[in-house]
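Every protein chain but one is kept in place in this view of the complex.
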Amino acid sequence: MAVLLISLVALTLIKATPLIYAALGGVISERSGVINIGLEGMMAIGAFAAVVISYYTREPALGILAGIGAGALGGYVLGIAATRFKVDQIVAGTGINLICAGGAAYGLVLIYNQPGASAQVPALGREYWVLVALAFVAAAALHWLLARTPWGLRIRACGENPAALASAGIDPLAMRVYAVTLSGALAGLGGAFLSLGELNLYSDGMTAGRGFIALAAVIFGRWNPLGATFACIAFGLFEALQYVLQGRIAWLPADAMQALPYIAALVALAGITGKVRAPAADGVPY
Amino acid sequence: MTNMRRTLAGPLGAVVLLVVLMSLAMIVAGTSPLDGFSALFYGALGGRSQIGETLVATSALLFPALGIALAFRGGLFNIGAEGQLLIGALFAGAVGAQLHVAGPLGIALLLVLGAIGGGLWGAIAGWMKARFNANEIIATLMLNFVAAYVSLALVSGPLKGPLATGAETAWLDQAYWLPTLLPGTRLSIGILLALAVAVVLWWLFSRTIFGFELRAAGDAPEAARRAGIDIGRITWLSLALSGAISGVGGATIVTGELHRFNTQLSPGYGFTAIAVALVGDLQPLWICLAAFGFGILEAGGLAMQASAQVPKDAIHVIEGLIILVLAARRYVAARAETTAV
Amino acid sequence: AHRRGPAPGQLTLGMVTDVGGLGDRSFNDSAYRGLQMAHARIGAYVQVLQSRSAADYQPNLTALTNLHFDMVYAIGFLMGLDLDQVAKQHPQQRYAIVDAVIDDPNVVSITFREQDGSFLAGALAAMVSKTHHIAFLGGQDIPLIEKFEAGYTAGAREVDPNIKVDVKYAGSFEDVAAGKELSNLLFNDGADIIYTAAGKVGLGAIDAVKSRDGDYIIGVDSDQDALAPGRVLTSMVKKVDVAVFDVARSLQEGKPMHGHVEFGLKDGAIGLTDFRYTKSAIGEANLARLKAIQAAIVSGKIVPPDSRKALAAFTPVPL
Partner (left out) sequence: MPEPALVLRGIRKAYPGVVAVDDAHLELYPGEIHALVGENGAGKSTLSAIAYGETRADAGTVRASGTVGLVHQHFELVGRLRVWENVLLGREPRRGWRIDEAAARSRVLAVAERNGLAIDPNAFVETLPIGVQQRVELLRELDREPAVLLLDEPTAALAPAEIASFFATVQGLAARGAAIMIVTHKLQEVIAYATRVSVMRHGRIVAQMETAATSVDEIARAMVGGELPSVAARAATQPTPCLSVRALRAGSGETSVEDIALDVRAGEIVGIAGVEGNGQTTLADAIAGMIPYDGTISFANEGAQIGVIPQDRHREALVMPWSIVENVMLGRQHRPELRRGATLDRAHARADAQRIQERFDVRAATLDVPVRTLSGGNQQKIVVGRALIDDPNVVLAYNPTRGIDVGAAALVQSRLMQARNDGAAVLLISFELDEILALADRIAVMYRGRIVGEFERTNVDRGAIGRLMAGLS
């Protein structure tokens, strides 16, 4: 029983970590007023870039950095499209998702001359627990940054009323590009955690909707880093529970069990009625 | 400078930019752009069966795109078209495989079932939004996952066809098959239905009171509420209708192409359709055009992969680029206009 | 690496993958190896189309048909019904399908007795397990995977009637991380051997076992032993490549195959790998016992179950 509990906790943390990174990215982006539907793609490209760089340099730490960089690039493109070019944020995010997932799949062919999955590459060993811990540190840090620093104040103002920021002499568009880039960097880190922290390869489809779950966590967490982290943990816990319970409840088919975390999320969504309020200018172009 | 801007601004500019980007992608892949493009266009439009495949993809994208447009117009971000399509298909496939009703009535029954299934799935999110103010982006997203797992559980269990080797229902009776539109291809008359839905939606948005109220609720919810519009009703109704349209789309895939329900019947049409709807500016008639464009890519992409060694995923990159470039073109055009006075 | 179209007179082979796609290090990859063999040994021109959804099967098959390949392979039972339709529309085109039986004159149907190989895997696992607790990790709970599960469980019971066999499904063939997480869970729960039949998800399981002494993964479809030497006990190989190559060669030699061809233990198209990293861990006695079981299956003395229902009726056969 104790063993079960420990693996449940370990599993929950491991499940939650990539979600937390992506969700924190989602928080920053949405607090600045940009809905980042592209988190999924940025995770994928981050996971891919991490593996490629680790493959060439044999240095997983560099791979992680590359993952962050690739995610940031995805974020930057989304940011520019959604601000300077006034592309609808949902459209731009959808485009980014296609480009990132397609680009990674394409990259596999170009680099490994083999579609579907990369070779195994040098990955983080036990150090990956550092990344798990770092996720929580990052959540706390982001919470503090948003609440206490000029940077945080400006991000929040940008998501509430970009015109006010403009009146204060700060370009809200630049602010948004910056926030979405950071958002992409975090999502990229989440992806890199998957491919080089937990595993040691990139495989098409390996992000498996985590970016979208992170997006949900942002809302469950009420656009607050700590809340979003909590939501990711809850989601991780439900997934872990689903894994553990599978096969223990004889009459419930495995596939139906797999729907459990999502159904739990729906119920939770109905439960937090009314109190949720998005940043006023979230999703509204400036 | 001004002249260059102007050229760039027009749709021509967008096309040129796209061709350049796509060529670059092909060169990186070691394929000559000439081969790539000829493969793309030959594969999409080079003959009857190619055109047929293109239109099959067009039809599959058009339904969910129209459904999405309906919800988006009402200010509701329905990103659950994929799940709604799947449940619509499941309803049609499950009943079609069990029950035997002959003739056009049977086909109509399956399409209606598709609408009911998808509509129900959309209405769940709508009800949650109206009743609990639950964020519809998240609700529809979660329902996608639930739809996938639940339908899989059903067709690998109770609804599994007796002869099926995979997770699918039994074959539908021939009587349920949608008539073929283009002989020798898989193109069914489903696409006509999709076009009809587009026309109805156009009429709905631009002419009817319901469409007016829907748009008001989407564009200015508080003003709409004060104008006596029941926002809750609009919310669940538009999500239900939106889901119903995607559901009919799922049913047409079942009755028109696959002739059975299979959990893997959509490669993410419901997601690509978001892009189709938005590239089509949420205007039903433009969406038809956008769906055709994406249909060309989907079908041509397959052929490109076959004869020019461009992997299919390259098509996703291209689709993504198209979305960004087309969406940005309006801004570029506007800029050119204001600075060129 | 600029590839061109086929030369005149070259044997042309096309292949459509199922939604698992290439790179699964497993089922689809194995079929692809068969094509590469055909390329290397008999100079065939080879083309692969991947499918993203069930709706892609027909267009993919049709696309290759339109390009007039000499043989079009449909990889996967999922395509059975689709191939049937396409084949009827194009009676002069030759097709082959893996894992399903299609009754068309222009289609060769290739199937395997996965339950037989899985039975051996289960028997081996039961012999090697120190905890009397082993596990099965499936991708999605679909009939094909059920064959693996049922054969494996029966094989384990054949050796150790009281063994505990945990069964979990990842709900996906792609979520590699889920494979690792579930494997760690199963290991932590006391299982010391996991048989995976889960496409790319299995890659995660293999990563999980790398850092665990005394625990093993049994790979599937392709020879996955080298992915974690010494930690992959064996792989239940399904030599789709051999079958695919055989079909091509017979065509090249002007004696094309017809109808339903079933591959099993006796053809060597199904079976366990040669334990090159794990021989000493398994021990000679166990290997001998395994041989005896294999002989019993080939002779029909043991009939491994191919579904959970058949498993319920299975009783160990005294040898």
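Labels for the chains are A, B and C, by order of writing; each one numbers its residues from 1.
Operating definition for what follows: a contact is a pair of C-beta atoms (placed from the backbone, for glycine too) under 8 Å apart; a residue touches a chain by one contact, two chains touch by 3 or more.
The model shown is predicted, which means the values in this text are computed figures rather than measured ones.
Undergrad: List the shown chains that the missing chain touches in the full complex.
TA: A, B
Undergrad: In the complete assembly, which of A:V34, A:I68, A:L165 or A:L237 touches the absent chain?
TA: Considering all chains, including the one not shown, the answer is A:L165.
Undergrad: Which residue, B:A81, B:A216, B:A314 or B:A327, contacts the hidden chain when the whole complex is considered?
TA: Result: among the candidates, B:A216 touches the missing chain.
Undergrad: Can you list, in ascending order, the subunit B residues touching the missing chain?
TA: Its contact residues with the unshown chain are 207-210, 212-213, 215-216, 219-220, 222-228, 341.
Undergrad: Contacts of subunit A with the missing chain: which residues?
TA: 148-150, 153-154, 156-157, 160-161, 163-170, 280
Going forward, only the chains that are shown with their structure count from here on.
Undergrad: Linking chains that touch, what shape results: line, ring, star, complete or other?
TA: Graph shape, chains as nodes and touching pairs as edges: complete.
Undergrad: Can you check which chain pair, A-B or A-C, has more C-beta pairs in contact?
TA: A-B
Undergrad: How far is the middle of subunit A from the middle of subunit C, if each middle is the mean of its Cα atoms, in Å?
TA: Distance between chain centres, rounded to whole Å: 34 Å.
Undergrad: What whole-Å value do you get for the distance between subunit A and subunit B if each is reduced to the mean of its CA atoms?
TA: 26
Undergrad: What residues in subunit B touch two or more of the other chains?
TA: 149, 152-153, 156, 311
Undergrad: For subunit A, write out the residues touching at least two other chains, lowest number first.
TA: 115, 204, 253-255, 258 - these are the residues of subunit A that touch more than one other chain.
Undergrad: State the interface residues of subunit A toward subunit B in the complex, per the touch definition above.
TA: Its residues touching subunit B are 37, 77, 81, 85-88, 90-92, 94-103, 105-106, 109-110, 115, 204, 209, 212, 215-216, 219-220, 253-256, 258-259, 262-263, 265-266, 269-274, 276.
Undergrad: Could you pull out which subunit B residues touch subunit C in their complex?
TA: 30-31, 43, 47, 49-50, 53, 56, 60, 149, 152-153, 156, 160, 164-168, 171, 186, 253, 257-260, 262-268, 299, 302-303, 305-307, 309, 311-312
Undergrad: Looking at the complex, which residues from subunit A come into contact with subunit C?
TA: Interface residues on the subunit A side: 3-4, 6-7, 10-11, 14-15, 18, 108, 113-117, 120, 194, 198-201, 203-206, 208, 243-244, 246-247, 253-255, 258.
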